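Down below is the structure, laid out as structure tokens.
Left out: one protein chain. Kept in place: all the others.
Order of writing sets the chain letters: A and B. Residues in each chain are counted from 1.
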Amino acid sequence: MARRQGYDGVVVTAPVSVPYERYSIETAHWWISRALRASLQAAGLKPLEIDGFTVSSFTLSPDTAVGLTQHLGLCPRWLDHIPMGGASGVVALRRAARAVQAGDADIVACVAGDTNHIDSFRTLLSGFSRFASDASYPYGFGGPNVNFALLTDRYMQEFNATREDFGRICVAQRDNALRYPNAMMKKPLTLEDYLNARAIADPIALFDCVMPCAGAEAFLVMREDEAIKRNLPFARINGTIERHNAHASDPVQLRGGWTLDVEDLYEMAGCAPSDMDLVQTYDDYPVISMMQIEDLGFCEKGGAPDFLRNRDMTVTGDFPHNTNGGQLSAGQAGAAGGFIGLVEAIRQVTGTAAGTQVKDARRALVSGFGMINYDRGVCSSAAILEGAA
Amino acid sequence: MSDPLQPPVKKNPQKRTVSPTRPPEGRSRAALGLTAAAAEGRFALQCCAECGAVQYPPRDACSTCLSTELPWRDVSPKGTLIADTFVRATTSLYFRDRLPWRTGTVQLDLGPSVICHVHGDCEKGARVVLLNRLDRAGQGVLIATPEKRTPNMQDDPQLRAMSSDPKLRRVLITDARSPNAPALAKALLAAGAAQVFVGEGEIWRPYPERAALETLAVEFLPLDVTDTSSVNRMAAEYGGKIDILINNARFLRPGGVLARGDTGFARDEIEVNYLGLMRLAQAFGPVMCARTGDGVNSAVAWVNILAATSLSNSPEMGCFSASQSAARALSQSLRGEFRSAGLRVMNTYVGPTEDDWHQPLPPPKVTPNALARDVIKGLIDGLEDVYSGDVAKDMAEKYRRDPKVLERELTMGDEA
Partner (left out) sequence: MTSPLANLATALSSGEIEVIDLTHTLDPDFPVIVLPPEFGQCARFRMEEISAYDHRGPAWKWHNISMSEHTGTHFDAPSHWVSGRDLPQSAVDEIPVDRFVGPVVVIDCSAQSAEDPDFLLRPEHITAWEAEHGPIPPDAWVLMRTDWSKKSGAAYLNMQDDGPHSPGPAPEAIRFLIEDRAIRGFGTETVGTDAGQGMHLSPPYPAHFQLHGAGKYGLQCLHGLDRLPPTGAVLMAAPLKIRNGTGSPLRVLAMIEKDSA
């Protein structure tokens, strides 16, 4: 018998992406309600018909999921607030799935959304975490750019990666984004553009960075029979993992928590990296995508540059990756950045991805990474989804 | 090597002076331990009292054994620069004015990795020594420096931003009559100060230091800290040219409350030592605070020379020391008031000095040259609290250990 119980009978459905905006005068509450409404409409549900609700957001303050129940007229018997940034999509999924599986809830709406006012980003950084305020932001106040610059610098030293290697990821994602109508970036990107871009924090340049924006993403978790009853395309959850503060004594983060749990993931899912039809990594910087590709078993540590040199990461390629352009090209809508890959993956494996659809996509690996609490991302998560045959 | 600092060109009078800005100031209470150590120029980290694990960033519980006993200890500042970057974009106005800004990751020999500022002479992968310095927000920050001194090392723009270096700055010494005035002036000029002004009160009364000062390239300005109109006039004329103000004005007579029997000298002590500081601060403070972003010779520091007995008093100099305590308390308020401009208040606590009023005391005593040396070093290291001389250091250590024990030690009665 497997060490961990599967998610049999539980499915994920009704993926929704509310088109992003660079700056918004609206609030996080507004963005979250739009995503929730669209997801419920897709499933033919009214707000009081869901009994589970989980929210991820950075700009909801002073409210939490609790305040939203009253604000949005919800009456859930299962409620969660997941402040895990880039890891929150998969974490929301696996918690909701267990709740539904155990009968603690029947239908759980998982929503992430943030607004982006002018100056929101600076304000968010200023109060992000205690360690960041104490020990990271006083050193140039470059935000995550600095953390990832240091990490990328170390990665390049350690594994002989080049800027071209990172650039290929960004260029492929831009190609993918051109197929995705909601993407913020609508202009093609060449490797030359990438290499010549304005430096932000060496070796990080403009196209290594995401564009902060406003937006929201949502999906529903329910029993398979419920999805079938409502005639919804759905995906099954083959396996998930989650880990926090792994490898704390590594001087610089060159690996994430996935390495501790990756075997577990594939054993639970009963498949291997080579079985994936597409991969959605958390991509706030390309080096992190490389780290996930390594730590989730597609190649050995430090092998990602070489692995990707021989692969085509576009929707039509042999290694479809971040098929809607990811955050690098679609934009980073705060905590919705932790949902974008998952929501796109649900569309892909349910054959509803429209312009970005990978041909015959059945199985997707989705990975999350989040929360630069001090010098590195603390949270990691991953899930394997499979479309209902 | 760092590029040697160049004297500033004359300012374009049509250009607005750069507004004072400062790096992020917010810190947890635990992190202020780093600030406290930086104020005295020490490199200290939290070390678990139970398991010995060295912690960084500062925290409330040991990340190895969960003990909440995490005293700050002076530890080895050595490590290796394992990654670095030049920040070229930031939303902080302070750093925007100073881009690109070099930041790096240093793995300490003791274990933890730290994100820190990086001196321009550090090579990636090389051994470095971390300094714990106060930044312009007045908070302790770490800066990696080369293991061996390099030419013009102190001129590195990032290191200079964390110092109050007198080099190429204009300094006002408020009291030419103080026995330490010539030594201070000489040391400042030797440290590369662009100009040294000395305030001179009661020019109708000669004083021996004048001759020594006249041999130095100093400029005498009429200034009497007990005379509000004199202080205001001088600030109006020269306030915009003062980058460092050293308040060495002091009125001292021996004696405690009963030995004195009146409030006469005490009034003089309060007039000079307390109200004098207040007058100077009210006159020079605002204009200096407005010039903390003003380039190579920005206004940078306010120095008070205080008696170590301002920490804890005893009857020998009881009334005088009370005025010093008042000045010390005022300096704390000034720190708060100057903080948003980033103007640093450096208190130099000095033990008995070689002067008329300490004649009856046995050695060790602080010579004017030793005091001047400590003041200059404190400025270069960007300190907030300097203890000059063995007596002051001893007193500071005792004060840290237990103020009540120190008080009783200093206030023992005579044998019956």
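Criterion: a contact is a pair of C-beta atoms (placed from the backbone, for glycine too) under 8 Å apart; a residue touches a chain by one contact, two chains touch by 3 or more.
Just so it is clear, the model here is predicted, and its values are computed rather than measured.
Chemist: Taking the complete complex into account, tell me which visible chains touch the one left out.
Modeler: Taking every chain of the complex into account, the missing one touches B.
Chemist: One chain is left out of this view; which of B:Arg59, B:Arg127 or B:Arg253 touches it in the full complex?
Modeler: B:Arg253
Chemist: For the chain left out of this view, which of B:Arg16, B:Arg205 or B:Arg401 touches it?
Modeler: B:Arg205
Chemist: One chain isn't shown here. Among B:Thr226, B:Ser314 or B:Asn369, which residue touches it?
Modeler: Of these options, the touching residue for the absent chain is B:Thr226.
Chemist: Per the definition of touch given earlier, which of B:Gly264, B:Pro364 or B:Pro403 contacts the omitted chain?
Modeler: Touching the chain that is not displayed is residue B:Gly264.
Chemist: Could you list which residues of subunit B touch the chain missing from the display?
Modeler: 202-206, 224, 226-230, 253, 264-265, 268, 356
By our rule, only the chains that are shown with their structure count from here on.
Chemist: Could you please state the distance in Å, as a whole number, between where the Cα atoms of subunit A are centred and where those of subunit B are centred?
Modeler: Spacing between the chain centres: roughly 49 Å.
Chemist: Where on subunit A is subunit B touching in the complex?
Modeler: Those residues of subunit A that touch subunit B are 121-122, 125-126, 130-131, 133-143, 145-147, 149-151, 153-154, 157, 198-204, 248-249, 251-252, 374-375.
Chemist: Which part of subunit B faces subunit A closely enough to touch in the complex?
Modeler: Those in contact with subunit A are residues 23-24, 26-28, 30-31, 56-58, 63, 82-92, 94-95, 101, 103-105, 107, 111, 113-117, 124-125, 135, 137, 139, 141.
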